[in-house]
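Here the structure comes first, spelled out in structure tokens, and everything after it is commentary.
Note that one protein chain of the assembly has been removed; the remaining protein chains are unaltered in position.
Coming up: subunit A.
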């Protein structure tokens, strides 16, 4: 699980172009949206595409993302339980 969390942090930084953020700065339970990393609605859509492309998880309802993308910890748990690749 810790490998998956590390992988997710690296993907989030790279795919969302978080130029001034390092992996070490993202704690497992940090909020990804709002006051945490400050991601926006386009970032949320980008994460939905990432779940599909990299882990074979299709979210039919974008509102599901609100809970799943709460933190790296929550994301990693969801991916571990639902991944198809």
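Criterion: a residue touches a chain if its C-beta (ideal position, glycine included) is under 8 Å from a C-beta of that chain, and two chains touch if they have at least 3 such contacts; residues count from 1.
The rule we apply is simple: contacts and distances are computed from a predicted model.
> Look at the options "Ferredoxin--NADP+ reductase", "3-oxoacyl-ACP synthase", "1,2-phenylacetyl-CoA epoxidase subunit A" or "Multisubunit sodium/proton antiporter MrpB subunit" and return the one that UniProt uses as the protein name of the missing chain.
Choosing among "Ferredoxin--NADP+ reductase", "3-oxoacyl-ACP synthase", "1,2-phenylacetyl-CoA epoxidase subunit A" or "Multisubunit sodium/proton antiporter MrpB subunit", the correct UniProt name is "3-oxoacyl-ACP synthase".
> For the chain left out of this view, which of A:11, A:53 or A:66 touches it?
Within the whole complex, the residue contacting the unshown chain is A:53.
> In the full complex, which of A:1, A:23, A:45 or A:80 touches the chain missing from this view?
Of all options in A:1, A:23, A:45 or A:80, contact with the hidden chain holds for A:45.
> Can you list where subunit A touches the absent chain?
Touching the chain left out of view, subunit A contributes residues 16-20, 38, 42-43, 45-46, 49, 52-53.
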